[in-house]
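Only a single protein chain was left out; the remaining protein chains are all shown in position.
Letters A, B and C name the chains as they come in the text, with residue numbers starting at 1 for each one.
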Amino acid sequence: MKWLDAFAENSARALARRSSRRSVLGGLGSLLLGAAAVPLLPVARGAEVKRAGAASNPHWNDPSSCDYWRHCAIDGYICSCCGGSQSMCPPGTDMSPVTWIGTCHNPGDGKDYVVSYNDCCGKSSCGRCFCNRNEGDSPMFQPGHSNDYNWCSGNSKANIPYHCSTARIVGVVG
Amino acid sequence: MKWLDAFAENSARALARRSSRRSVLGGLGSLLLGAAAVPLLPVARGAEVKRAGAASNPHWNDPSSCDYWRHCAIDGYICSCCGGSQSMCPPGTDMSPVTWIGTCHNPGDGKDYVVSYNDCCGKSSCGRCFCNRNEGDSPMFQPGHSNDYNWCSGNSKANIPYHCSTARIVGVVG
Amino acid sequence: MRILPLPTSTVNAYRPFRRERWTAIACVAAVAMAAALAGPARATLPSDIGRGPTVATLPVPASKHWVWVNDFVFPHMADGMAYLIDGDSGRYLGTLSTGYGFAHLLLSRDGKIIYSPETYFSRGTRGKRTDVVTLYDAGTLNVLGEIVIPPKRSSNMPVMGNAALTDDDRFLLVYNFTPTQSITVVDTKTRKFVREIPTPGCAFAYPTGPRSFFSVCGDGSVLLVDLDDRGAARAKRTQPLLPMGADPVTEKPVRVGNTWYFVSLDGRIYPLECGRDQAALGRAWWLTSAAQRQAGWRPGGLQQLAVDARRSRLYAIMHRGALATHKDPGKDVWVYDLASGRRVQRIALRRLASSIQLSSDARPLLYAIFIGGSDLDVYDAISGKLLRSVAHVGTTPTLLVTP
Partner (left out) sequence: MRILPLPTSTVNAYRPFRRERWTAIACVAAVAMAAALAGPARATLPSDIGRGPTVATLPVPASKHWVWVNDFVFPHMADGMAYLIDGDSGRYLGTLSTGYGFAHLLLSRDGKIIYSPETYFSRGTRGKRTDVVTLYDAGTLNVLGEIVIPPKRSSNMPVMGNAALTDDDRFLLVYNFTPTQSITVVDTKTRKFVREIPTPGCAFAYPTGPRSFFSVCGDGSVLLVDLDDRGAARAKRTQPLLPMGADPVTEKPVRVGNTWYFVSLDGRIYPLECGRDQAALGRAWWLTSAAQRQAGWRPGGLQQLAVDARRSRLYAIMHRGALATHKDPGKDVWVYDLASGRRVQRIALRRLASSIQLSSDARPLLYAIFIGGSDLDVYDAISGKLLRSVAHVGTTPTLLVTP
């Protein structure tokens, strides 16, 4: 995440550790978004601008980057930085069977994919590569569309402790 | 601690939280000492320089300051910043019956006092006003003179969890 | 460092299998030495050993200008904490350790007890999960008791709706998400778990009276729940009332009397008037003018709203940003008159804030903190003037709770 690099000179480490599993970047992210907001306005133009941004972004295909195309609605530590991958949990953790999903545009083939952000559970926070992108996020009254829940909840083998998040393709949007 | 203030512009908060209960400042402290070391040399002159420093220090009588005269051998979070005082534990914590001690010079009356650094136990780290001064500290082979042990150990009511450290006068020397 | 009696007795102590006795001996030794030294010491500074209390306590009830800062501790969620700060002096008064995925404390109205829904694992982040409501003595911050509840507490970005006390303080309500949704009811009088109320598709607990509360459902309807003396529930679900579509309301409403003020992502206020068995939506109004919205102004943050019931004022954290910034902090707090919906004040904060709270007295303080920081700022809520800042309060501070 670009602002992370910038922020790094001060306390990226502290940030990485302080960063929330769930939209604390709703807080920290603003350090970027606060600035980015002005050119993005009026609000209505936000969407296209973002998509263009994604396509032109040099990291759009780097699974360890917050700018990775699959991460359009992720909120948490990126498992690719934690010993896992975009589709696998790190060793010794447990993938949550249910979670929230996003629809992300793949600049590589121009198609939209359904992405499932399954949490990996059973160890303390990974603490690396925190990424929060709230596109399409809804308040917690609609759990299926909210990234503010810890989706390790109800995982019988590792009930609650959150470690990191994957970004698995569920399918292409017809 | 002066270097803390200086360091604060970068990540004092991170530091405060990251700071170890036990001589991590053996690490962080060096940010100050590394610089201070040169004028202090040769080593033999260290002692007098330090004492002079203490007397002339504006915070020598401030219990919430690392420069407080009683803190000459403290290592941990200062209880005066955590809801306690130099002689009292914060609410809901438990004072360790035994601990390590130091002999500190009181610029106020020119006398040396025996100071007992009783730990307060039973809650997670206070995280405020970390202070580490290693004068007279010995390796852990000599527990009574080492500030690297968690002296909450063996406290029957709160066995191990360290919260902060007091600086209690045991008596005057000679 | 000179060698003195204490270390000597310490060295003696390293005989094995004498720990308990020895600890006692060491205490005696310390006191004895203190006495021995007391002679020369009396002329100068007295020994602290054996004099006065060794642990501080707090006045009860708490000052109306105290605030509890709750900390989710994101990088180490097993070690949740809460910190008590005196807004008048800026003094840090005490700490509570509150377990995994901590949301927030609840303060009894008589000021004597602090309730804390907590989650623990037998091995820190694994093993057997145990959820409890811990009772703390407000004067000593010691554990008074513990009530085991079903291990279903919701783990989410903390909001005040995660737990609530009914207005008569009789029942404590805890929101569960497994992801099956329900509300745990605890009887504060018998200090026992009473029952679990299913709230299918509905989230959080918002009190509406002595024995009643509601949850908000995904379709915008409201589940009204009424409790009897034994905590048995009568539940009734309304028609959809709150917007959940393009511009849904957040789960961070604030309450004045029987009215809960919800705000939408774009900044529209929806007053929901709720009783035991009915709910109605009042006239909605905007925090922003059309021009301000065009300029990108919207509410944001975690604890984004606060109310001063006496003066009928609503405080909101505002920032400029696109739609997806609805959780971002702001450097502005805009103040509204609840009767007219008109903005009456604009407070420029010292720094970004994701949570704000007001004291409940007649000379209210405004508290502000950023989850990505840990400096608590205290403002005069009426003049908006910054009074003081308290540094190093926690790791990822979330919700502010005032008496």
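The rule we apply is simple: a contact is a pair of C-beta atoms (placed from the backbone, for glycine too) under 8 Å apart; a residue touches a chain by one contact, two chains touch by 3 or more.
Quantities reported herein were computed from a predicted structural model and do not represent experimental measurements.
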Identify the visible chains that the left-out chain touches across the whole complex. A, B, C
Listed residues C:S47, C:N70 or C:T125, member touching the removed chain: C:T125
Which candidate, C:G145, C:P200 or C:P240, sits in contact with the chain we can't see? C:P200
List the residues of subunit B that touch the chain left out of this view. 15-31, 33-34, 36-38, 40-43, 46, 50, 98, 122-125, 127, 133-143, 148-154, 158-162
Interface residues of subunit A (partner: the chain not displayed): 8, 12-13, 16-17, 73, 81-95, 97-98, 100-103, 106, 109, 111, 113-114, 116, 118, 120, 123-124, 126-129, 135-136, 143-145, 154, 156, 161, 163, 168-174
Which subunit C residues would touch the chain omitted from the figure, given the whole complex? 10-11, 13-19, 22, 73, 75-79, 97, 99-100, 118, 120, 122-127, 130, 132, 134, 143, 178-182, 198-201, 218, 395
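What we mean here is this: only the chains that are shown with their structure count from here on.
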Farthest from subunit C by Cα centre, which chain is it? Let me know. B
Go ahead and note the Å separation of the Cα centroids belonging to subunit A and subunit C. 27
Would you kindly tell me how far, in whole Å, the mean C-alpha position of subunit B lies from that of subunit A? 42
Among subunit B residues, those touching two or more other chains are 13, 17
What parts of subunit C, by residue number, touch at least two of the other chains? 395
